[in-house]
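Notes to accompany the following structure.
Every protein chain except one is present and positioned as in the full complex.
Chain lettering (A and B) follows the sequence in which the chains are written, and residue indices restart at 1 in each chain.
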Amino acid sequence: MNGTVAEAVRPPRKAQSADFVAWLVTTDHKRIGVLYMCTSFAFFLIAGILALAIRAQLAAPGLSVVGPHAFNELFTLHGTAMIFLFVAPFGLGLANYLVPLQVGAADMAFPRVNALSYWLFVAGGLTVFSGAATNGGAADAGWFAYAPLSDIRNGSGAGMDLWIVGLLMVSAASIMTGINLLATSLLYRAPGMTMWRLPVFTWEMIVTSILILMAFPPLATALAMVFVDRRLGGHFFDAAHGGNPILYQHLFWFFGHPEVYIMILPFFGVVSETIPVFSRKPVFGYVGLVLSALAIGGLSVGVWAHHMFATGAVTNSFFSAVSFLIAVPTGVKFFNWIGTMWRGQLTFPTPMLFSIGFLLNFLIGGITGVIMASPPVDFHIEDTYFIVAHLHYVLMGGSVFAIFAAIYFWFPKVFGFRLGETLGKWSFWMMLPGFNLTFFPMHVLGLWGMPRRVVTYPALAGWAHLNLLATAGSVLLALGVLLTVVNVWLSSRRPTPAGDDPWGGYSLEWVTTSPPPEHNYEWIPAIRSERPAYDMRQTAAKAP
Amino acid sequence: MKTGTRMFLSSAAFGAAIASIYWYVSHETVGTMLLALIGVALLFVAAYIFLTVRGDRRQVAADAADAQPQDAAGEIIGPLPAESVWPIMLAIGVVLALDGLVYGVWLAVLGFIFATFSGVALFRESR
Partner (left out) sequence: MQFANSGEPAVVRCSLRSFFLRCVPCGLALSGCGSYGPPAGSTRQAQAIHGLWGVLLWTGIAVGIIVYALILWSVLRYRNRSDATPPPQFTGNPPLEITWTVIPLLIVGVLFFLTYRVERYVQDVSPHPAVTVNVTAFRWSWRFLYQGSGKAIAGTPDQPPQLVLPVGQTVRVIVTSQDVVHSFYVPEFLFKRDAIPGVKNAFDLDIAKPGVYRGECAEFCGLSHARMLFTVKAVPAAAFASWMQSR
């Protein structure tokens, strides 16, 4: 396949193309991880551009920058891409890269399946977007595509079908990756790497993987049922023929709420790695962090219908109680991160800045989450911009800030050179205010009763100002993101070698070279704690 | 792998418990079914780990607090696979098959054949 015949004739060009083919047929978890992360980041940039179009349309009341149909396509693709094609897959890509390294394995448990997962993910993403090229346009029923709105009898053409089959592929990819990560982290650990010495990131990925296995099958079921309704004349969700629209909501949110934790737990793991390193202390309350991750995972399967409080069809008190309860383990994590900084020696390179940004933003998202766990209050704010604000504080201010922390933190390990600190800090100091300017006003808009997913809004008192403020903030936020992209480009043109361990890292991956060899480790130290790299440095310092 | 078995067993118990509580307070079938199935699935994993992995020398070394790096020597599971063309081929087949559901049955059939062929090749290669 890689055409060695012609290699002698035109060495430089041929080497390049052979390189390219090598990426297509690779089964190396590091390459697959890089592909996963780069692809999902590309989807992030696309979805970000869609978001800017949404903010342009909403900058003032009564605008028609885009029409109502285009607007529906915009927010559907924005939500779908951010959730299914960026935040969750970026976490999986990062785990693909890190988990085998952190447990001291040479690769994932099932390398070929791993490659298959990646390609199915790419194909699923492209299939979803290919709907934009069909006659009826892309899917336009929102990222949770409530039946029977997503039924063919209520509009939406082939774009909706492509959305369904695309997400089926993404589901299959996620499930396979979940199994792979679980098998790797449980069964491929190096000697001495007991479960209670696994890095917190790997632990968070174990819980994430279990959640993937719980959550995605109901999603695939719901999608398949909508497809049957649409194309094969089914009536699963068609009330006129005895179907039940509530059933879709149960199946979807039984996926949808664990999915929220699938999108945040990996990044709890990221900051649990970065904050200790930049505090020069071990993580505070390791056991507490692991147990709280398991508690969040467990409780997260019992909160799905807090998305359905206003349906009048569920037992609100049960879901309210569990949703309140899940704040407790999340709070435990928060205090553990603060405890990690407590009495440390903090330095603030870019990854640490983004980690602290994560703490500041996620806290607000967490608190509004507790407020929304109360059904009577939720009756008012459900489906308003308050929800939009909340979910972006969790996913954008939380997960995405942690993603940027991860990018700056592990980039030297993956590519062998650092990202520039100056541009990185500029990027952070633009993203933090940009993010808050964009999304904080949305809390107020929601409390005033502005529903989400409206193409335009009446010129009521204050609405125009706050929306304009949000749009201005989104431009600042986008520029901040752009600076990091520029930073990657500039840093790769004049690479500064990073060395094996630029930060004084703790987990096993900092022991090997940057980038690691194909089989990850030439040798592995004796593992005696959850900080093998630190232990190794201590031993080396003591030795003459 | 005691920790793993214990983790999955207690998770399965949690699934059973939350399913029972949910049924008791709501008498709602869909959610109860989903929660109960979670318990069953986790039990399955616990049983797999308990039955197949215990006693494996590599696992014993991984779980030993004072293990030396060489303790698992010779136990690396199989050679790492070299590059393989079949994952991407199988993915292309699956895409054609599923997109065929939208664009036309002929494409679905083509994709299905392609996917089956690649899948068999992938399976044979990995043995």
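What we mean here is this: contacts are C-beta pairs under 8 Å (C-beta built on N, C-alpha and C of every residue); 3 or more make two chains touch, one makes a residue touch a chain.
Just so it is clear, the model here is predicted, and its values are computed rather than measured.
Taking every chain of the complex into account, the chain not shown here touches A. Only one of A:P148, A:G192, A:G434 or A:P525 touches the absent chain when the whole complex is considered: A:P148. Considering A:I152, A:A183 or A:A327, the position touching the chain not shown turns out to be A:A327 (whole complex). In the complete complex, the residue from A:I164, A:I179 or A:I246 that touches the missing chain is A:I246. Which of A:C38, A:A132, A:L346 or A:L490 touches the hidden chain is settled by the complete complex: it is A:L346.
From the options A:G449, A:P497 or A:P517, the residue with contact to the unseen chain in the full assembly is A:G449.
Even with one chain removed from view, subunit A keeps its contact list with that chain: residues 68-69, 72, 140-142, 146, 148-149, 154-155, 239-240, 243-246, 279-288, 310-313, 316-317, 320-321, 324-325, 327-328, 331-332, 334-336, 338-339, 341-348, 356, 359-360, 363-364, 367-368, 370-371, 373-377, 379-384, 444, 447-449, 451-457, 460-463, 465-466, 469.
FYI, only the chains that are shown with their structure count from here on.
One inter-chain figure worth recording: subunit A and subunit B are separated by 21 Å, centre to centre, where each centre is the mean of the chain's CA atoms.
By the touch rule above, subunit B contacts subunit A in their complex via residues 1, 3-4, 7, 11, 14-15, 18, 21-22, 25-26, 28, 30-31, 34-35, 38, 41-42, 49, 53, 59, 61-72, 76-77, 80-88, 90-92, 94-95, 98-99, 101-102, 122, 125-126. Considering their complex, residues 1-2, 22, 24-27, 106-107, 111-116, 118-120, 122-123, 127, 158, 161-162, 165, 168-169, 172, 186-196, 210, 213-214, 218, 227, 231, 247, 250-251, 254, 294, 297-298, 301-302, 304-305, 314-315, 317-318, 518-519, 523-528 of subunit A touch subunit B.
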